[in-house]
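Excluded from the complex is one protein chain; the other protein chains are retained at their positions.
Letters are used for the chains, namely A and B, taken in the order the chains are written, and counting of residues starts over at 1 for each.
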Amino acid sequence: MRSTEAILQTRRLVKVFGGLRAVDGVDFTLRRGELRCLIGPNGAGKSTFFRLLAGMLRPTSGSVRFKDMDLTRLHPHQIAKVGIGIKSQLPRVYDQMTVAENVWLSANFRHGGEAASAVVDRVLQETRLSDRRDTRAAHLAHGDRQWVEIGMVLAADPELILLDEPTAGMTRAEARRTADLVREINRRASLIVVEHDMDFVRELGAAVTVLHRGAVLAEGSIDEIRGNEAVRDVYLGKRHARR
Amino acid sequence: MPYLSRAGVVLTLAALPFVLSLFQVVQLTVFMIFSLLALSLDLIWGFGGILSFGQAAFFGVGGYAYGVVGINTGLSMLALAGAAIAAAVLAALLGYFTFYGRVSDMYFAVITLTVTLILHQVMGTTADPRYAIGAARLGGYNGMTNVPSLALELPGRPALVLEPVPLFYVVAAFLLCILALCHGLVRSPFGRVLAAIREDEGRTEMLGYDVRWRKLVTFVLSGAIAGLAGGLFAGWGNFINPQVFSLSQSALVVIWVMVGGRGTLHGAIVGALVVQHLTSYLGAASVSYTSVALGLILVAIVLLFPRGLVPAVLGALMRVLARPRPAVSESP
Partner (left out) sequence: MDLLAVTAFGIVYGVATLVLLALGLAVIFGMMGVINLAQAEFLMLGAYTVLLASSHGASVWVGIALAPIVVGLVGIVIERTIIQFLYGRMLDTMLATWGLSLALVGIVTLLFGPTTEGIATPLGYMAIGRYSIAHYQLFVVAVALGSLALTWGLFNRTRFGLVARATMQNAGMVAGLGVNPSRIYMGTFAFGSALAGLGGAVMAPLTGVVPTFGLAFIAKIFITVIVGGPVILLGTTTAGGVLGLVESAVSYASTPIYGQVAMLVFAIVLLRLLPQGLSGFWRRGV
């Protein structure tokens, strides 16, 4: 499933806010079928970088290319059409609708009609939400609502998925299940996961990119990163308190 | 609604002309026309989540269009179609301008109110005989008073002018058909996406949906329904004047939907019927008493029953009925 074709590539990506260079010339490549974790201390520029990839921010300079498409001109709603699924940090689901209806809304856009129902059933099974399909999203626990949103992303069958702290607010057990889910999804789609939770990153066992002060500090496997002096000085020296 | 109560409603409607006086039949007919107007607002507001103060504008435009087409051609059914189409065109223009311009919901409400006020002003200045479309003089503040009655025109036969009782049935049929149409729309995939737009427009856009044309279609449909109601109104009373564009008429449509509860469709109908009955009851006293009563009712509803009066009452009733009663065997 691994290929050498780049599905997402940024070239000298820069974002400046007033006097702050939040993202400072990042060259980033994700190969098709790859799963990459993006980590870094607070203020490293992770969320800004994520939002640039997701089309929520326009870059000051530099480019973001998805396959052979320039993403910088697109609005967030056009990004979904192009085949990129985005899940932001705070779960944004339809509280007044049931789990099944939430997932259906996403499936209906891509498939429609009978096919949509089949997709909903499949996704609910994958995210283990079938038994709660008729529960209103407002009545779900936080972790479940995160999965509903992940389900909505999956229902659109994206080629590339961007996840921003998918385990924020989850229990250890829920985070472990999410890691399984992410690895499962990786068989069909490429993923970029921004994360603070180092246990989760370790469980994913994927390649890691470390950001610091808006630039790439190091890239490699989790073990290589842990062995990296510079990274240790900047980041891994202290444990992060979980939110 | 289960089939039993649907049949019950139809049967009741069918039987009513036989138990009511002629005056009551005529009055109930116009109340049903108002219900149609209320329904149009519930569609865009209750389901679309977009408050429009402009339904009165579409109602009025429909009424005037019916008058113009009816007086010039003598064909009632064509005039009715013209009413719906004219209102739909206005809605399309307004909707395109605002939805595709990404105007916020509050400004949208303001713009629709302003359009209604503009029409009120402009139509009031058309007293001079040169303000006419074809043979139809617009008539200024007095409006048009020679609007043809509603009639059935079948090919090869003379036009059948609708007497009060047949007219009652025709209007009731329109109301029920459009209600069914709206129910169908709401349950369709389009309607479910519309509900998503109402709840969180941004999120729905992120899923990839183009919310603009969906809002536009819903708005045009609600405009067409209001226009149709306007045409029926003009044909029912044989007149149409700028009063339909007044601030109080615009307010009234909103009051109907607020009383009946928005987002239920049949609630809007009930609201219109209840308020109009109340108004005609009070109206025997004076216009001012009616204003005061309506105004205070509106304030009370907003403060106490933001979801609508009828749902609140029904909800209270449900809670009372659902209270568990001791089993008979428990009593000594």
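Please note the rule applied: a contact is a pair of C-beta atoms (placed from the backbone, for glycine too) under 8 Å apart; a residue touches a chain by one contact, two chains touch by 3 or more.
This one's a predicted model, so the numbers in the text were calculated from it and none came from an experiment.
Displayed chains that the missing chain touches over the full complex: B (touch as defined at the top).
From the set B:Val9, B:Val161, B:Leu181 or B:Leu298, the residue in touch with the chain omitted from the display is B:Leu298, counting the whole complex.
Only one of the listed residues, B:Ile118, B:Leu160 or B:Val313, touches the absent chain: B:Ile118. The residue from B:Ile44, B:Val61 or B:Ala109 that touches the chain not shown here is B:Ala109. The chain not displayed touches subunit B at residues 51, 97-98, 101, 103-107, 109-111, 113-115, 117-118, 121-122, 124-125, 247-248, 251, 254-255, 258, 286-299, 302-303, 306.
Everything that follows uses one rule, which is that only the chains that are shown with their structure count from here on.
Rounded to whole angstrom units, the spacing between the C-alpha centres of subunit A and subunit B is 47.
Those residues of subunit A whose C-beta lies close enough to touch subunit B in the complex are 76-78, 80-81, 86, 92-97, 101, 104-106, 108-110, 112-113, 152, 156.
On subunit B, the positions that touch subunit A within their shared complex are 189, 192-193, 195-196, 199-200, 203-210.
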